[in-house]
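Pasting a structure here, questions to come.
Complex shown without one protein chain; remaining protein chains in place.
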Amino acid sequence: MSNERTLDLLETKIEELKQLNEMDGMDLSSEIAKLETKLVELRRELYSNLSDWERVKIARNPKRPYSLDYINTIFTGFYELHGDRMIGDDRALLTGLAKLDGRTVMLVAQQKGRSTEENTERFFGMTRPQGYRKAVRAMKLAERFGFPVITFIDTPGAYPGVESEETNIGGAIAESLLTMSQLRIPILSVVIGEGGSGGALAIGLADRVLMLENAVYSVITPEGAAAILWKEKDKSEEAATALNLTAEHLSELGLIDAVIPEPLGGAHKDFDQTVEALTSSLVEFLNELQKLELDKLLDARFERYRSIGSYRELGALSEEPSSDGSADVESAPAESPDE
Amino acid sequence: MSNERTLDLLETKIEELKQLNEMDGMDLSSEIAKLETKLVELRRELYSNLSDWERVKIARNPKRPYSLDYINTIFTGFYELHGDRMIGDDRALLTGLAKLDGRTVMLVAQQKGRSTEENTERFFGMTRPQGYRKAVRAMKLAERFGFPVITFIDTPGAYPGVESEETNIGGAIAESLLTMSQLRIPILSVVIGEGGSGGALAIGLADRVLMLENAVYSVITPEGAAAILWKEKDKSEEAATALNLTAEHLSELGLIDAVIPEPLGGAHKDFDQTVEALTSSLVEFLNELQKLELDKLLDARFERYRSIGSYRELGALSEEPSSDGSADVESAPAESPDE
Amino acid sequence: MSIFKDKQYLRVNVDKAPDDSLWMKCKACGELIFKRRVRENNNICPSCGEYFFLTVEERIEMLVDEDSFDNISKSIEAADPLKFVDRKSYQDRIEQAQGVTGIPDAIVVGKATINSVPVILGVMDFRFIGGSMGSVMGEQICHGMETAIQDRRPFILVSSSGGARLQEGLFSLMQMAKTTAVRAKLAEAGLPFISIMTYPTSGGVQASIASLGDVIIAERGAMIGFAGRRVIQHTIAQELPADYQTDTFAFEHGAIDRVVQRAHMREELSSLLGFFAEVA
Partner (left out) sequence: MSIFKDKQYLRVNVDKAPDDSLWMKCKACGELIFKRRVRENNNICPSCGEYFFLTVEERIEMLVDEDSFDNISKSIEAADPLKFVDRKSYQDRIEQAQGVTGIPDAIVVGKATINSVPVILGVMDFRFIGGSMGSVMGEQICHGMETAIQDRRPFILVSSSGGARLQEGLFSLMQMAKTTAVRAKLAEAGLPFISIMTYPTSGGVQASIASLGDVIIAERGAMIGFAGRRVIQHTIAQELPADYQTDTFAFEHGAIDRVVQRAHMREELSSLLGFFAEVA
């Protein structure tokens, strides 16, 4: 099967042929049309069979549109609100007012950087406590004025490090979850790239959770899972599959509400098309949520999370325990203590 | 007039005479009784004519009982709650649950230190942002469970310094005020020593504000006022008088609800007596507040602060402006900018 | 002073010396500059960019739609409850400040429109005893917020204050509690409060009403902080960073939402108010 690089080369060649066609007056139109059809076919073949691991790579592709790309296109007049009023202003999580389809909404968006400089400022998209506390402030402000909240999730995870622990990152995430679970306005979340564990969920406790087709959302990175569970770093691909972290899988599992289609090859291949699909989804879901009575909205949000999980009656499986009796039970938590 | 030191010496002598009396079997009882009467008279003479500046010195006397002295005597089972869940645990402001007269209350208390070591830990009683944020947390916890809040005010002021400004001390004080103005439980405040400006008021927006007889409560220290307004440090005594910072004056001005009597010479001269007076005041006012319906309590609290202030109709004073026309208008704010 | 034209009684009757000098010297760069050029430049030095204080009138003119300002300040002035005298009597200070500024105390509140959006606006004047908050300012701020609630308008407060009005003792301190209590009512009514911090916003004003904005905007060049540099240095003798209590310092430490140039403030408010159109 062709890979992305050769297809990109073919596309370049077609563009060159088109220019030649115009310049020299010779008629290559039909040949070009055939090549274009072929390219689309090859692309479809390639991208319709993406492995989960390949999706992870698309989700992390630095060419992929980030929150601000969408915010500046889909919304009008983004008015950023800065600062947690306590410690600082996290540049990896942005909050602000904007208009969507005429109404005021509060945006809470994780933002990665593109340049090295920007990534230093934005901690590679890893949110710190001041980011989550800013989010809480923004959401409570929105609540006071009845503005719905839209969150864009795109983070490798919460920022781990001394500074974060010193200012209680775990507590900040928990407070954000608690705030969202009680917030008396509609909340809509979209995973646009990487939904990295607790750092992502912290702004993802929503009435509706959407994912872009090539976004991923996981309790741990495939690399992390490989290291902890397989004890082999190069099992990341296998881990990616096992984790069911793609939009498609999560939709099938009933954990998200909708998958927003992306152009072949990913959102960055046709930004306008992505924007169009995302916009109509946002407007549609927001309209739906805003129609609900507040009490019903809150009850439904509660029920959604109250009922989430997968377990069975004890002994429902009438198998004999396959245990060999050994005491080899490993600890395999997301962030396992260091021993 | 006798001063405190000579009266203390006289007291010592009387004690010595008493011991002699017991040891040697000679009967000095009547002489001793006379001396004691005299001592009381001299004390009354001395302390009933205390200047405001002398009260300031009593309020700051390191022998004066501090919050924990009262907490451990008046209340039972003080269970301290630590930490603001964000930055740290301020040791200059303590919060915790305790029992008073059978009921659970939340205590929010500023605490000075006695030893150099303790003062280092407690920043000489100056509250930092983490202290005010801990107070807010404690008060909200109390609100959830319907526990009344009792605050003990005793601080030279909020801690000024880089660390405080970096974590928004002004915002933290403002948040505490906002929390207290909306808190749906009774709040009772007592100034037990120094009520130092915004750092004191931050935990003093209450339904009833009491002061110990020799406590002071002021917008600025006399020394600060002398420096800013008189431009002379040694005008502190004059400034103390001008500021009307004693319990007696503030009661006359209608700014506080009750003055709790202290033994002659100050709370430390007879701790038990002070405790008795304070306890009965606390219980009495708390009983009164807890009898009120919540809505009435909140309305009354609002009205109390809404109506505070002293102004008059423009032009009510039909004097001619005494201005000499010069433009010498000085800036004289509490914390004036540095120019 | 056109903004006060409809409520002359609010003004203190003083003869101001005619402003006969056409030139001024910038205190920052020392340049001699033509006053009109400074005024046209929003009271910013055209040579070095230093921000000069604005009078209440200038500030209002800069922010609201032309002729839209209606002064609704209560007709009150300081009552000197403590009969306070330091080197000078408080009464004298008040009268002098009234003479210099032409207003009864350090704040004016009014109704106005900004890009046609009705608002209630309060503006402090630092020249009036350091913009300090005494009983009159506390009352006017509350009156402004209550009018905002009554008319369902956003409330905007432009702070320029060194803190509490020392000469009113504890009365002035209590204005922090008073304005906060009414601010809570504004929030309960679902109306926005935009706090604008200018040079300086400190002490009791910064530690109460000014820090309680739904949105807090600093004017470029603002000084923002609780304790003054002198207080800090006297109390703890700490070395202070160069950017201490600047707009940038406050922004980087998360205390404010945005920093905006004086010339853009009106546009800024207009954008921000647009989001609250359905609310107010």
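Letters A, B and C name the chains as they come in the text, with residue numbers starting at 1 for each one.
Just so we're on the same page, a residue touches a chain if its C-beta (ideal position, glycine included) is under 8 Å from a C-beta of that chain, and two chains touch if they have at least 3 such contacts.
Remember, predicted model here, so these are calculated numbers, not experimental data.
When the full complex is examined, the chain removed from view is found to touch A, B. Of the candidate positions A:73, A:119 or A:244, contact with the hidden chain is made by A:244. Here the missing chain is touched by one residue of B:36, B:54, B:80 or B:118, and it is B:80.
By the touch criterion stated above, the residues of subunit A touching the omitted chain are 126, 158-162, 164-171, 173-175, 177-178, 181-182, 197-198, 201-202, 204-205, 217-220, 224-225, 228-231, 235, 238-239, 242-245, 250, 253, 255, 301-302, 305-306, 308-316, 321-323, 325-338. In the full complex, subunit B makes contact with the omitted chain through residues 77, 79-89, 97, 99, 103-104, 130, 134, 141, 144-147.
Throughout what follows, only the chains that are shown with their structure count from here on.
Using CA-based centroids throughout, the chain positioned farthest away from subunit C is A. No other pair of chains shares as many C-beta contacts as B-C. Among the chains, the centre nearest to the mean of all shown protein C-alpha atoms is found for C. The centroid of the Cα atoms in subunit A and the matching centroid in subunit B are 53 Å apart. Separating the centre of subunit A from that of subunit C, both taken as means of CA atoms, is a distance of 44 Å.
The set of subunit C residues touching two or more other chains comprises 211, 253-255.
Looking at subunit A, residues 85-87 sit in touch with two or more other chains.
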